[in-house]
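Note that this complex is displayed minus one protein chain, with the remaining chains in position.
Presenting chain A:
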Amino acid sequence: MDNPIQPELLQTYLDGRATPLQKQLIRTWLLDPANQEIFYAQLQRREQQQPQLVVDDTEAYARFVTQLAQTAEAQPATPVRVRRWPRLFMGVAASLGLAGLAGLLTLTEPYWNTRTIATEYGEIRSVVLPDGSRVTLNANSALQLPRFGFGRSTRQVSLRGEAEFAVVHTPDAQRFVVTGADGVEVVVLGTEFVMNTRRGTRVVLNRGKVQLRYGRQQRPQTLTMLPGEWVRVRPGTALQRGRSADPVPTEPAWKLFRYDFRQTPLPEVAQLMEDNFGLRVTLAPELADRKLSGQFHARTADDILTALTELFDVRVTQTEKAVRIEPAFADNDSTE
């Protein structure tokens, strides 16, 4: 049989200049595997005559040998398996990675999902929460609440320090829970109360009704408070509960930077200054049983200290963050 396909025709074809009829000829001719060999020979010839790319085959061969060595060491198995296990491995690795990430997010949830509102020493701040409830933070206090979804799925906050809560009642009667010290919880629907978590948890109820949960987790106890009542929970001591004799103040005195002292022992006043102004107060032992009464307006610790020096015969020595209060007798003696 006469072979119509000459190398020239194949080159014409490879250059894209073959007519449809010529292509048909080549198509028929290619049916014979032996002709395909000729075809590929012409294909190579064209790449030799018209190279599209200049490559460094010495370098490529070195690369190839390196890859071969790696293959021989690492993957003696059949190539099908070689391809399959990295895929599985990648899947497992990806799953593990995702699981790890999820775990990490869960573990660090308190860090990224918590918003903290804090006050400095001597600072009093009022904030309105997303649900409309108002919280007034006394100095040196912090309120933590969830960053997302507060008021929608939960109304759970925790308090360190002292704050007044004016909780609004939601249409769906959602509970508002404040966690204080030692796992004490105040559960309310809508009410006004003051909570202090310094040295135990003290709650004073102004209006409405709250439920207090305290005690160990195994044996939780609850009590319901009535307006005007105060409760103090402190680990290691019995629960203290009482009722203010006077009409309940509509808001705590500290909210207006006011301090109401009624026969308050001086150590308690000293503690208050430390709580609210960050001042370490050292009281001379002779002063421990002195009591203070009266109303003071104090924006800074100095205001209280000035009042003290005026009311009592005391001498105040102040360094950076520490104050020492002692009787002024010694001084008087020397002057007399």
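Here is the rule we use: a contact is a pair of C-beta atoms (placed from the backbone, for glycine too) under 8 Å apart; a residue touches a chain by one contact, two chains touch by 3 or more; residues count from 1.
Operating definition for what follows: contacts and distances are computed from a predicted model.
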{"item": "Protein name as given in UniProt for the chain not displayed, \"RNA polymerase sigma-70 factor\", \"succinate dehydrogenase\", \"(Fe-S)-binding protein\" or \"Gas vesicle protein A\"", "value": "\"RNA polymerase sigma-70 factor\""}
{"item": "Residue of A:Gln52, A:Thr237 or A:Gln263 in touch with the missing chain, whole complex considered", "value": "A:Gln52"}
{"item": "Touching residue (missing chain; options A:Tyr13, A:Trp230 or A:Tyr259)", "value": "A:Tyr13"}
{"item": "In chain A, positions touching the absent partner", "value": "13-14, 16, 23, 26-31, 33, 36-37, 39-41, 43-44, 47-48, 51-55, 57, 60-61, 63-65, 67-68, 71, 75, 79-80, 82-84, 86-87, 90"}
